[in-house]
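As you look at this complex, bear in mind that one protein chain is not there, while each of the others sits in place.
By letter and in written order, the chains are A and B; residue numbering begins at 1 in each of them.
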Amino acid sequence: MKEKAKVLDKESLNRAITRIAHEILEKNKGAESLCLVGIRNRGVYLAQRLAQSIKAIENKEINVGALDITLYRDDLTLISAQPIVHKTEISFDIADTNLVLVDDVLYTGRTIRAALDALIDFGRPKVIQLAVLIDRGHRELPIRADFVGKNIPTAQGETVEVRLEEVDAKDEVVIMEK
Amino acid sequence: MKILIKNGLVIDPANHVKENFDILIEAGKISKVAKNISAAADKVIDASAKVIIPGLVDMHAHLRQPGREDKETIASATAAALKGGITSLLAMPNTSPAIDSVQAIELLKTLVKKNSLANVLICGAITNGRLGKELSDIVGLAKGGAIAISDDGASVDDEKIFQQALKIAKTEKILTICHCEDKSLSNQGVVNLGIISTKLGLRGISSESEYKRIERDIRLAEKIGAVIHIAHVSCKESVEVIRQAKKRGVRVTCETAPHYFSFTQDSLVDYDTNKKMNPPLRSRQDQEAVKKGLKDGTIDVIASDHAPHTENEKDIEFDRAEFGVVGLETELSAGISELVENKILSLPQLVEKLALNPARILGIAKGAIAPGDDADIAIIDPAKEWLVQKENLVSKSKNSAFLGRRLKGVVEYTIYNGKIAYQA
Partner (left out) sequence: MVWQRKDLLGLEELSREEIELILSTAESFKEVSTRDIKKVPALRGKTVVNLFYEPSTRTRVSFEVAAKRLSADVINIATETSSVKKGETLIDTGKNIQALKADIIVMRHNYSGAAAMLAKHLEISVVNAGDGWHEHPTQALLDIFTLKEKMGKIAGINVSIVGDIAHSRVARSNIWGLTKLGAKVTVCAPEILIPPAIEEMGVVVTSDIQEALREADAVNVLRMQFERDSSNAFPQQIEYFKNFGLTCERLEKAKKNIIVMHPGPINRGIEMSSEIADGSKSVILEQVTNGIAVRMAVLFLVAQAKDRKDENIN
């Protein structure tokens, strides 16, 4: 795979996060009963950044959890490599919260389907909303995001890589092609 | 039928021959061994680049008939023997019924006469039912044609009974073959006692259970002045005990089986029941001692201990699986692959252990190639390789320890009693 185009750099990525934070607050009418759950791996870092952003705006700490959806996937056998099972860490009660699920890229929708199943096992939020940094299309399930950093039309053979400082040493989003 | 074998390398240790000759066979006998024989023959075999050896004499085989024809029959065992270049074999008495009476030996002789494709010799039981309790009719067995006695599969624990047997055997001039195992020491074991039994979590059979009983049998034979032959020697202590006894002049001979020089206990790591036999595969040091014993002459004979078992008796839990492996068809090839190739024995020395020595120990006029001898001959290609597979074994049972292994040495023709009895 080689890089085809850079779609977000550090600045535009940060602006997207700040914008999503505003939209979340607007839609939920403030940070009351709001919590964020990131999908491992990069969704967790994005959720933490969103929480910081929300704190900067509202001056309120909100709960952030981490969800590993490996055990809920319906496509485990399609992944050639060993799926590594990571810990799910949701140390707060999600019942009756306005829960925002956070992921880096929305593609087929299967990850989100698995995440919804997993979340339901933890409790019954009042509402679940979805925030993604990138929506690249090609949905296979009736799922859509409530908050989108950027819509990027892609071909199926391409992949979208979200790189975050926390794990990848830099902030950017690129499209890769064969 | 006249057969003329041309241009083969004749190996005949009895007459110290290792030279290219033609051989003429007439009326079941070897009539001529010479260069450039030109005679009219019904069949001419071109043996150039092949080796001609005496038909092998396997002095330890379980033919299973009568009683367990599902495992093997006299017909299938002798067919397997011929494929392995064996023309004479000694049938062990642990059949059902055991060969412990005149009636039993008469039954066996009838079966042999009807079914055998090779020369089947009979070993009678030492005790009734091989139970070690009361002596069988050894005199009757000897008169009936048994050339040896053994309770193979068991040792006669009672010294008094065993001494009595040795005395009768001495008078009857037949050989006593000793399965040396003290069952109070082998303790229901299934593999060699040591790291392998520890790793696999299986009961172990100590070397002690073997060599202590060899010591006893030698002591008793020495006292009585009887001739004994120790079956399936597997461990270093046994080799040494026999070596020392021979030095003292005791009339003891012994054999080992191909699996003891071809494998060690290490090949049991995956609980392969085709490597389960009694005595068990031992350690590398034991294997080396067996090879050394073969080289220095302590071990006189290689015998197959051919022990056929059905898949139902082998494809089960290791503890429950039967002891023993088939060996008639792989005996010669194993000897060539393990001993000749690794320069433990020369090919003539191997032939000695497989044909001449057992014939001499059993007192039969076999194992040699000279004018006047019985025309029992194998023509072999010692360099040709073959893969041991269930499909290419003619024995009724397929429990070979060599399955999946490439061996060197293929029998091209086996001539028994002056006739081509097997052709590859």
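The rule we apply is simple: contacts are C-beta pairs under 8 Å (C-beta built on N, C-alpha and C of every residue); 3 or more make two chains touch, one makes a residue touch a chain.
Please read these numbers as outputs of a predicted model, since none were measured by experiment.
**Student:** For a quick check of understanding: of B:L141, B:C180, B:L202 or B:V290, which residue touches the chain that isn't displayed?
**Tutor:** Result: among the candidates, B:L202 touches the missing chain.
**Student:** Looking at the whole complex, which of B:K113, B:R219, B:R320 or B:K419 touches the chain that is not displayed?
**Tutor:** Checking the options B:K113, B:R219, B:R320 or B:K419, the one contacting the hidden chain is B:R320.
**Student:** Kindly note down the residues of chain A that lie in touch with the hidden chain.
**Tutor:** 68, 70-72, 76-78, 80-89, 117-118, 121-123
**Student:** Pick out the residues on chain B that sit against the missing chain.
**Tutor:** 187-188, 193-195, 197-202, 204, 270-271, 312, 315-320
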